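Note that this complex is displayed minus one protein chain, with the remaining chains in position.
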């Protein structure tokens, strides 16, 4: 999603023969290196100037037994010469490295799509493991797709023969063979991959060479086109992009970089307290490699210790950050209350995954919104920000740091498994383009008669930050209700009422320090607003784009500041006749909107561990217009904007 | 609240000279035994046949230093010859055992109310500790009240002289002296107190006798009426009560008894896992004394272990119960998710206290409703029930057990510090009046072809309960998403969607198994509905009663099943023009109502650690009718139904 | 251990129909087989056996044993076990945990279940790494462990699970490793012990911490670096050529050479499973200068928690009738007439 969304909206949807975009899914055994293949293909795509979005989908098991259905690892990429904001619905091309990969993925393939399968792996044993009664390559059951089946295993072994690898090691190069073929298909340069292989295996040059040989062999296979039929070379033009320096970025990387940038903008050292959990661990892993930015990371004994250590660090004058996913965030609730009560800055990152309980650790979901906004004892408000995409996570992380520091409050930043793992091109920002928000520490007594007032609030209701070690400002804080200004223990009814109100007012006031809500796509009033938050951005955006192209009066509003809500949001929503809220949960943001604005927000829920398909949202929009008695929204026509399959293009 | 609310409504408010009810507050140092005095006065009141409600209010400190402001302990009782459902707003009589007690309580006293003060404690040192610049008894600053100040300390010492106690021990009898005086004032029998003292101090008869002597001396003091003036004997007629056996009961007692009754009705042994925390500990303390009812209590190492042990017990076929208050409940969130996922019965009791964080441990609040309904990761619905009064807590605890067992689900039961500690008369129920709901365990395989299907749902979406130890039914469960019927690990998108829907449908379906929402007071439609939940019942009820007496078209709806909501509630609410939701939080139930029914529920919030005063809600109702342009609701007249002060009665 | 009627089963009876989802070559497989081999030998009844675990690769264990199983949440298995055992003391409870599950997030529950002495077997699979979350260092990882969260090497001083268990009041401590022949014997001893039996099992995570225990488990290193303890037998290793003795000066252990089998004159200690002081020293012996102590290190039973709790419950119930009506009417009551 590199180009601006507004531009995408105004661009007419062209119905030419060259596909706007193509979706490829690589699927294989966990051991087959599909994530690596996908990653390198992504890089090559980015270098080719296409816009792209990816969706890695891997099993919960570390290394599931070879060939099993639950051991399949897949990587999907959607790329094209137009604005791309989802990993795509149905793939045009499926690369299936074994029967299990075929079985678990083929149903997603578009009718007429292309299957590339490695017959070398379609052995009796593997077919059994994949619970196939007969060989699908031979029994005609794949007839609604184009099938290109050949012995990639044998071809790879052949290709790497000169390097004297054992059979097992030789077969490890299969993924590069496949990548080579894919590079040929999409008219790509092999050199960046060759460079990468050389640097990756710098210490084992024979492995590098074997992989390069496999890559070249796969490419040559396409070139020499031994097989006639569905395999065609396809060139997608580069997308129109703002000039500048680009890289690909995943959400986990973006959060990490954004936190570092946020701490730098605040002029603070960062302390990160974490405890490993899927899919949040990557943030810990990334930050521990950024120590030179004044980052200290601490792998605590559990999530409670992780957040408490981060609060301790904030108390000591660092920017405390902690991160986890659902179950771990649940454990942090009590400590968040202390951070709210002591009014210390803190950033809490939740990389949401499928729940409840252990749930689906490697799958994506948005079901921790209730927990984020409401999930604490007491009246314990804190701001919540949700990132919409990998690159947006960078901006959101900075924003979280800013609000935490400027308002002396814990802030929750929501991402999810999809954003965390997915990659997209990112125009590398210039740090100088961001306004710094330097943290201020009290250095002198702030009360009358040479007194210290640790809870004296400023015009925004914010108390001063006082670092231990500062001479003369010794004081005590804690989780018990406290007197106005002095912060001394105070259980008086009026005090509690006043401080509860003050804490609420402070957090509500954050709404005055964040941008007004904009409309991502469409108009500021109309028949239908599709309101989203978080990683549903891509599919909502595309679905609304398509619906608008068909003439439907529908707009897309995507909310970053999910608490407190932007102060114009209520009026904005009231300017539409109907409101649809797609969420990967059972309707949590819908609750917030209905409560806050008394608008009839209607839920569209998906809780399957998978992102929305564009078509699912499109269908819901269409259904909405169908249901309008006089069909004011326009006829729903055959969906011509749906991307044609590769096959269709080639025939 | 012994008589039925409907009856109370129809009863005309009489404006006679005899007060309907009187509010007395005993206040003293924590060491002065005020809670004991209050408790015995309560008993005496109950025996006299008055209806009553009490409100104990004590400091967070165990034994704060003598004479300090934060060491004041108070006990308020509201009693009368009519239906009583709150501990009363402003007291008519304040007994202040020292300057600190006077200082912290006198402002609450009704204008013209009576102060009884022990001059023996108004020493220079105590006045200083109470931060009095001059002696209020002498400086005229109490002139808007009636003051009866005399040296209770000296009178007590005099009275107990014969028993040879030391000065300190002798002074310990002050509270009995005061109680004696109070018994005289309200025309009460001393014998039950004498009996109680004799049994309490059976092993120290001289202490018993000294206390009895003090009691008699206090009584005699009133009788001989050495002082003319405000002290008058007052007799309140017994209230009309349903015939039967009565006792007083606190909420903590009622919850404990209700849980025991619930387990008995389910035919189950009960396992209670708890960890001490104010104000929840009393439930652990009570249950550990009820072992003969098949109760096992376990004081765990923390709240997490407490809930996990309870889930383990449910897994093993007992009724698992856990209890805590806000901060502890926060820690249990992750484990609740497991109970939802494994679909095991569990009762979680939250005795709410002032928050956030450690907050105000000994004060009352309703601010954990968000946490109860929404406070978990993932889509993790569970039923939530809220008790409205001490005696209602008994019914609610049984209801929680019933739903947990019948629906194989964790259920949250909400009470609060006020309900937990407050006492009211309770007509002892007959256990045979309750329908049993015996738990069923699977004893044989339930699937086709001799298979076991641990997650096969019945018509209500409920899976079977299978006890380890049952031959042939070995199976494995856990917190990962599970296949339909078999419960095997399953991450498939369709499975997750189906099971998420099934869990939600099951909990939503509880609404079909609970009574329809009734109207506590008033009509099923009209201008204004005041909608409450939990311990606000009393003040809302009285306020609505008074407003209706003034002709306002206002009704009171009190919701026990706060999640899922009764299935007629939406329609019911829509039949009123306006909805007012008084809560001791910043507006949490309001969120639920607005979300679920899109009704314009308006909040009335109080977060001071103190229950609502009737007058506060009355004022809000009045303001509502004032704001109706043509004043359709009727004029707000001088509030004649407000209880006259003792003084007014006497003059 | 339970006074249960033993029944006859075979290894096959303890296998489930679930595909085992560990990495090929993982040490967990060997442990699973050892357990499935041991259960028939102790006459265990699948219907009366419960495996309870937390979260981690190791904690997947219950899915693979054909008995009752509860795969709970991270670190809390001991608490679930406590509820289960107090509700039905007849059940034979096996607790499966990992070095992360049981020593990191779950350390406190490990301590308390041991302190209370719940009758159960606690098998801690120590692979010195977080397997399931892809290789972060754990509280038992050695200093310098390079992992995704410690790319420059870990700096924390590692916890010693057996020392921790002893410090928590353990009455049974044993050690073994995944592929050791004597694992089954250790499991039997643990099962025979009434009370919380703590077993540390070194387990090879071939993906994230490959062969970490080779310095004493590899064939070549075994004899010289494994001290297998047997009650009543001298503490000999290296084919009887070396032994463990007490240095009288420093009051600490030392390695001594044993000439011609004369361990007595070398001062080699005879292993007494009830000697707690020596147990402390054995579990803290620094590896390298000393061999790794394996087998049953300490075994000195005390009354179990469930005996005490349920005994007290029974006593409280003695002679009492559970009359709910009476309970409700407790305390001072009064009657309102018609």
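The letters A, B and C name the chains in turn, as written, and every chain counts its residues from 1.
In this section, a contact is a pair of C-beta atoms (placed from the backbone, for glycine too) under 8 Å apart; a residue touches a chain by one contact, two chains touch by 3 or more.
Just so you know, these numbers come straight off a predicted model, no measurement behind them.
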Partner chains on view for the chain not depicted: A, B, C
Contact partner of the left-out chain, one of B:299, B:525 or B:602: B:299
Contact partner of the left-out chain, one of A:66, A:470 or A:497: A:470
Selected residue (touches chain absent from view) among A:27, A:137 or A:310: A:310
From B:50, B:342 or B:358, residue that would touch the chain that is not displayed: B:358
Touching residues on chain B - with respect to the absent chain: 61-66, 68, 70, 274-278, 281, 284-285, 288-289, 297, 299, 301-303, 327, 357-358
Chain A residues that touch the omitted chain in the full complex: 43, 46-47, 49, 192, 196, 241-248, 257, 260-261, 264, 269, 271, 273, 290-294, 296, 298, 300-302, 304-306, 308-318, 320, 334-335, 337-338, 342, 427-432, 467-480, 488-489
Sites on chain C contacted by the missing partner chain, in the whole complex: 104-108, 111-112, 115-117, 139, 152-153, 155-160, 163-169, 246, 248, 250-253, 269, 275-278, 280-281, 284, 302, 305, 308-309, 311-312, 315-316
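By definition in this document, only the chains that are shown with their structure count from here on.
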Gap in Å, rounded to a whole number, between the CA centres of chain B and chain A: 46
Residues of chain B whose C-beta touches two or more other chains: 334, 337-338, 342, 478-480
Chain C residues counted as touching two or more neighbouring chains: 55, 73
